[in-house]
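So that we are looking at the same thing, I have put the structure below in structure tokens.
Left out: one protein chain. Kept in place: all the others.
And then subunit A:
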């Protein structure tokens, strides 16, 4: 038996299935046959049980996940929700109906607020579901606990599920629902997990069944032969061979340096261990986010030097402070904005706070001079060549050797030729470029399906930047999520991108995939993608046009 879905990444694994299905029956509005006191006790006991379970999970989870779970336990014990439940019970409703109904009102209230509150609404839905399951005595479908590594099969995964998922035990994620751009796929890409989503029928695979999950093919094979299991196991074990340390290149030998996106010293060590040739995106916000006052130049020099030392002379591309109404800083009052994605973000933040930018550039240049290093510096969210030149002048005055900008706004992609005229290099931030090109807020789940860098409109913009890079002979990097998708990475190289920066876990698959194709083939695949009409078609057409399978 073989199931088909949409693969995320290119890995292949074999392992036993652990199922997680969360079909809690919908309570119906029937008149209770029990007394109000009995129904009250059922509701109260279930809420208490759920609150206790959530608190216990919070203890085990720690970190941000613990915060979410603690807040969920408070929702189960919420006195105002309880008042609503009691009002329902007084009308002879059943406990399950009363609980579902009371939570439903509050869920709608939070959803109407949008943003962060809408996320809390899904936490509330989860509490309601758990409580109803507890009252009805059915399983709430929790994330399985298993000592041996397993293939998780589910309808779809919620952020609350994945927060407590022990990823070291998960070999692959298989979902019957979801899409390549939804939460499960994003998580899989971020963690470098094998995943197949939208695989109809997988809910029929029984617990403990051995399956082979092949993300490149988008398939789940049940009862694989012994030879097939042995072959897949061999591939799973080649993880940390010496190839993993080789510099990135195409099959014809064209070098494509593979770098890592990092935000702390610990990240740097992990990236180097996974074979990164350097850092293609150093997020410097870690210096600023927790501060109530702007850090001094001396403090900044010390922290940048620490990172450069950890890199032992490898290339590092630092992005200057990227704050905005969506990422506020205590010492930089920006005010609230109706539409932060289109507001004062990135380099726009510092246009009115030049000293902050000058201090950071001075500190970066000083750190680069103090430690044997190869430091490049770029500014985020630049809109045109005038803004790029303003930044480049300031950076060069501060002593920065290699000055660049990020292209995330479509305007700057359109005038990329002018931008290359004033800077030494460019790096494309595909997540924002996609959000702005398709006018789809990254924070808004309702338009998540638009957030796909395979879209030919995004690829055509990248192609324009690629042509400008080639004409100027200057380097062009991609440091968005797109670079961690192995096939898209090939297309990006075909469009003129000269280096790729990604989450460290993606390095291995991207390196192996680039090695399979020549520059000429990458250019051909890029043309195939540019000629399609939407993201799904682009992905499909490129897969169909591959001169040989990715592995």
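Operating definition for what follows: a residue touches a chain if its C-beta (ideal position, glycine included) is under 8 Å from a C-beta of that chain, and two chains touch if they have at least 3 such contacts; residues count from 1.
Just so it is clear, contacts and distances are computed from a predicted model.
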Absent chain [UniProt protein name; select from "Cobalt transport protein CbiM", "Sugar ABC transporter permease", "Maltodextrin-binding protein" or "Phosphocarrier protein HPr"]: "Phosphocarrier protein HPr"
Selected residue (touches chain absent from view) among A:41, A:74 or A:545: A:74
Contact partner of the left-out chain, one of A:110, A:282 or A:482: A:110
Touch with the omitted chain, as defined above, among A:95, A:124, A:173 or A:400: A:124
Touching residues (missing chain, whole complex) on subunit A: 67-68, 70-71, 74-75, 78-81, 106, 109-110, 113, 116-117, 120, 124, 290, 292, 328-330, 335-336
